[in-house]
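Apart from one protein chain that is not included, each protein chain of the complex appears where it belongs.
Let's turn to chain A:
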Amino acid sequence: MLSYILRRIVATLPVMAIVALFVFSLLYIAPGDPAVVIAGDQASPEDVERIRQSLGLDRPFLIQFGSWVWRLMHGDLGTSIFTNLPVSTMIGQRLGPTLSLMVITLLLTILVAVPLGVVAAWKAGSFIDRAIMGFAVFGFSLPVFVVGYMLAYIFALELEWLPVQGYTPLNQGFWPWLQNLILPAIALGCVYIALVARITRAAMLEVLQQDYVRTAKAKGLGQGGILFIHALKNAAVPIVTVIGIGIALLIGGAVVTESVFAIPGLGRLTIDAILRRDYPVIQGIVLLFSFVYVLVNLMIDVTYTLVDPRIRY
């Protein structure tokens, strides 16, 4: 399996190369000019041109791309056009908040969505099932920012239980860290919970029809044991797959969630960089997201061996 993992990691290189070329080309042809933004409204065309030259943006595409790839091969993501800070530093500053938000959201999703899906399958056709699925449709349909504003209004402004915005690093205490993430994680997790709950229900419904479940019932095993130990384990492969694929949803949702709750994460960095045409930062973030996505897929494949010992690589 180790060789499988290594092969998969090596296989990410051409994927990353294609992503890099695609992103670079897209940004090259996209309208907008960072030199104009930097120079400001009062600048003359000559000023803008001098800034463009100093940033190397006047060079031909191939030279710019080659120079970027060369630096990339040396582990240098470049320097932000606007902040003059290394892109790796900027990403490093923002990684903690986004990672924290995603981890909490992921945990919340698994802890809420999987039991909901299991119960809905167990009580299929009942009021409970319809209520859970109704909640799932509701959660799936509500935009993240609407949920975010509602939560902030109720739990921060009215009840004053949690802060409206911001982020506190974990090294400043577990509760300060967590309390800033509860509302954003719920807002971000709504869609994700709805998705995973529906998939869990569907997978469980199929498994609950299997002979061995009937046998377990006939043997007199308790309902909890049948559902969560025997059935859920066998329904886990599609659930794990959806959880993994949903990471992309989380990355997309984090952009909005981080703006609504003023969390200084990668999502906000992405938006800021795009609006300012900060090319090195955009390229660095897209590469990182692509890498994370490839890595998550690898982890899903490895996780299959945990939930189903019959799977070997």
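One rule holds in what follows: contacts are C-beta pairs under 8 Å (C-beta built on N, C-alpha and C of every residue); 3 or more make two chains touch, one makes a residue touch a chain; residues count from 1.
Heads up, the rule we're going with is that contacts and distances are computed from a predicted model.
You can't see one chain of this complex, but its UniProt record names it "ABC transporter substrate-binding protein", from the set "TonB-dependent receptor", "ABC transporter substrate-binding protein", "PepSY domain-containing protein" or "40-residue YVTN family beta-propeller repeat protein".
Screening A:Phe82, A:Phe135, A:Phe228 or A:Phe291 against the full complex identifies A:Phe82 as the residue touching the chain left out.
Here one chain is not drawn; of A:Tyr167, A:Tyr192 or A:Tyr293, the residue touching it is A:Tyr167. Of the listed positions A:Leu107, A:Ala131 or A:Leu306, the one in contact with the omitted chain in the full complex is A:Leu306. Among A:Val19, A:Ala39, A:Ala203 or A:Val296, the one in contact with the hidden chain is A:Ala39.
Touching the omitted chain from chain A are residues 1-2, 4-5, 31-33, 36-45, 47-48, 50-51, 53-54, 80, 82-85, 90, 92-97, 99-100, 149, 152-153, 156-157, 160, 163-172, 177, 259-262, 264, 268-269, 271-272, 275-277, 302-303, 305-306, 309, 312-313.
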